[in-house]
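Quick one: the structure is below, questions incoming.
Shown here: the complex without one of its protein chains, the others still in place.
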Amino acid sequence: MILVIAEQKDGRLNRASWEAVAAAQQLSGGQMPIKVAVLGSGVAGVAGELAQAAVTEVLAVDAVALGIYTPDAFVQAAAALIREQAPQYVLLAHTYQTRDFVPTLATRIDRALVTDVIAIRTAEGQAAFARPMFQGKLVADVVPQGPAPHLVTVQIGAFRADAVQKGQAPIVTVAGSVDAAAIRQRPEAPFQEAKQAVDLSQAERIVAVGRGIKSQENVAVAEQLAQAFGAELAASRPICDNGWLPMERQIGSSGQTVAPKLYVAVGISGAIQHLVGMKGSRTIVAINKDAEAPIFEIADYGIVADLFEVAPALIAELKK
Amino acid sequence: MERETLDVDVLIVGGGPAGLSAALRLAQLQQAKGGDALSIAVVEKAREAGAHQLSGALLDPSALAELIPDFKAKGAPLACEVSRDSVYYLTPRRQLRLPITPPPFRNHGNYIISLSQFAKWLAGQVEAEGIDLFWGFAAQAVLFDGQRVIGVRTGDRGVGKDGQPRGMFEPGADIRARVTIFADGVRGHLTKELMRVLQLGDHSEPAQFAIGLKELWDIPRDRLAPGTVVHTLGYPLRQEEFGGSWLYAMPDGRVSIGFVVGLDYQDPLLDPYSAFQRFKQHPFIAGLLSGGQVVRYGAKALPEGGWNTQPSLFMDGGLIVGDAANFVNSMRLKGIHLAMRSGMLAAETAFDAVRAGDTSARALSAYKARVDSSAIKTELFPVRDVHQAFSGGLYAGSVFAGLAMMTGGRLPGGVTGHAGHTRLKTLGHYYGMKKRDILTGSNAVTPDRSLTFDKLTSVHYSGTHHEEDQPVHLLVHTEVCHTICGDEYGHPCVRFCPANVYEMVDNGQGGRRLQINASNCVHCKTCDIMDPYGVITWVAPEGGEGPQYDGM
Partner (left out) sequence: MKIAVCIKQVPTREWQPRLNETKTWIREQEASYEMNEPDAYALEEGLRLREKHGGEVVVCSAGPARVQQVIREALARGADRALHVEDEALGAADASTAATALMAPMKEEGFDLILTGLQSDDQGHAQFGPVLAEKLGVPHSTIIMEVQFEPGQAGAIKVKRELEGGWFQYVTMPTPALLTIQSGINQLRYATLKGIMAAKKKEIRKVAPPPGLVPRLKVVALYAPQKSKQTVMIGGPAAQAAQELVRRLREEARAL
């Protein structure tokens, strides 16, 4: 049986949890039952959402002490749940919260954990999990050792939430097993801070502009395109060297490394210094006048054309 | 913030084979002769040993065997012994093997090595002696007391592009020493300062240089036997140009391949980097590399002028060793053993001087005497004018070289040299009335991205890395760039820099301006050497940065 642990906050399901369910369905290959658990206080609503998948059961693990996230409470509750349910695998999405408590959980129950998985393979008759290593330069197929359950976290965007087979699963409410006195962290309410610096690594979509934009005035075209895509604006090195965009928007070996869902490279030739900063992006679109530009080698979609013609056309199309 | 100071007996500037050999020899003398411990320090701009070391390389083990007799037992990383030597003359399509390998190209008894790994190992030997090795400290200026060298000042760290201190600013340190041994390499920027201030070049011929471009490749394992050494002359260089290539096969399918171009060429539109790419396209070479993959790239200047270009080697409080002293045998293409030996001799002199309490120029002149009665002179003196003779062309140079060899340097003689950059002809002079696109090199190559590459891709393979937010370390008097250079020479810096540091970009007003991409710099010194107006000065960027020459 595969146990997926979904994530919710204030009654809102984290969409990445669906990706973990999709991964579970792939791992199971129809051979293993899948249960989805969600931890919190008053999680009936979220459980209802999760029940619309083709899974065996949804477990609403409810406890007051789980109302506010702390690693101590979640480790306790999850450990108890896993001991009770005895799954082969435990799957989660690799979110900030998961990173905060799952390694501790794995150690509490003394089991192997593979994190940041991008694909599921088979090796030596068992499931092997592909994950990036050496900052994405290499990929490793990893087999967790030791007895079951094995814990796995999947990289956000590596599995497709819309690939989840739909269905109707029964919901079981379980009392979360947490000793509140043993919780050592005392968190305060989360708050937002005014963004001080551009953090491109958090952007889901990025439109990046290169030398093909020709002049500072034309950067406005790229800005409009970024807006149309609902994306952050970024640039290759020459643009920032010229001062046309600030240094913090630079992508590449002397700037930031990003891996958004969508990367649109406009007028960028694809020098290797730029590629190393973005080739991990899920979907790459390249627009360049030069058919020989190296950027086309790593793009998923390419348009060989004048960006000053394609950009307005795209803006118009996206507005529809 | 307070400037750090350190006082030592002997300071060695530069952690390459010359500097490290000097340090090790000092430790050995200390042990052999006992007495008060000498305090010794080595400063090196690279982040770690070997990071900035680049050479072919074929090591003549003579100096190593004297410095560390049990070098094999101590694990010296000698990739393999040279097993077969051959020299080829290339035409555009064919290769003609020379039936007899000329004596300077015979390498029996020598080793193919990675100089970077060798330097790493040598540094380990020095460290084991307890000597302080300060990696990531770039000596920036010589400290003088009148005409006496009293040490060096290292560069400030944490300075922004605008010259203002950044968060973690550290002023450079003053390291004072009774004797400073300058081992700052080819066209060392401190040795250059010494030569200017103390007129150390007054009695020498002008220094001459070449640029060496190198790549490491992984090719199918069974193609070349380890120990195979190939040198070529001819294509793609013309009669008027000096240079050639090497190809050394190491174990496990690893190949060191490189191209040397004398920095005294006449064609202002020549691009040495393109010559290297063209060379790789030759069917003979392309065949050897096919199916392989490039692993690393790098470039560095090398001294070519030989014995007569050595500066005055000693001064009050200072000595010059290695490539900085131009101790390279350009006939045999070897300098590592000479660098090591000169370091050892300087160490012996410095040791005596410090112990005797006299580190004046007179006392330190013993170094020159040692060099004159050493294998350095025996080797370099007979071939002292060979490189200069090549200014007469490939045939004249070869004949001269042959005669020099046969007569042990007695005949012919008296060929004087000129600084290479003065031989660069203007566009008008070289191309006459022919209109030329000055932004395209005369030997340009369109890279195919598997055998040949553009400069920017190669820069990536050099692993070079600099903090972007720091002052530009290439000081250029750009008046010339924006006025006469375009018409006179067509901005040769764009071509002779092997790392795309210099670019003439659109200035937004219908003209062009010089853009310096300082963080691409691989510290080769070619721009400092080859600029026809002499307006480029290379200074060290922040310590700990630059290329990462793993395995080079």
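By letter and in written order, the chains are A and B; residue numbering begins at 1 in each of them.
Rule of thumb we're sticking to: a residue touches a chain if its C-beta (ideal position, glycine included) is under 8 Å from a C-beta of that chain, and two chains touch if they have at least 3 such contacts.
None of these values were measured; they are calculated from a predicted model.
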item	value
Hidden-chain contact residue, picked from the options A:64, A:86, A:220 or A:313	A:313
Sole residue of A:6, A:55, A:128 or A:245 that reaches the chain not shown, by the stated touch rule	A:128
Residue among A:224, A:242 or A:283 that touches the chain left out of view	A:283
Given A:52, A:165 or A:185, the one touching the chain that is not displayed	A:185
Missing-chain contacts mapped onto subunit B	4, 6, 47-48, 51, 117, 130, 132, 134, 136-137, 157-158, 166-168, 170, 173, 175, 218, 295-296, 461, 463-465, 548, 550-551
Residues of subunit A (touch criterion as defined above) contacting the omitted chain	70-72, 75, 95-96, 99-104, 106-108, 112-116, 123-124, 128, 132-146, 160, 162, 184-193, 195, 199, 202, 205, 229, 261-262, 282-283, 285, 296-306, 309-310, 312-314, 316-318
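Rule of thumb we're sticking to: only the chains that are shown with their structure count from here on.
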item	value
Inter-centroid spacing, subunit B versus subunit A (mean Cα positions, whole Å)	48
Residue ranges of subunit B in contact with subunit A within the complex	449, 456-457, 459-460, 465, 468-469, 508, 515, 517, 519
Of all residues in subunit A, those that touch subunit B in their complex	215, 241, 247, 253-254, 271-273, 276, 294
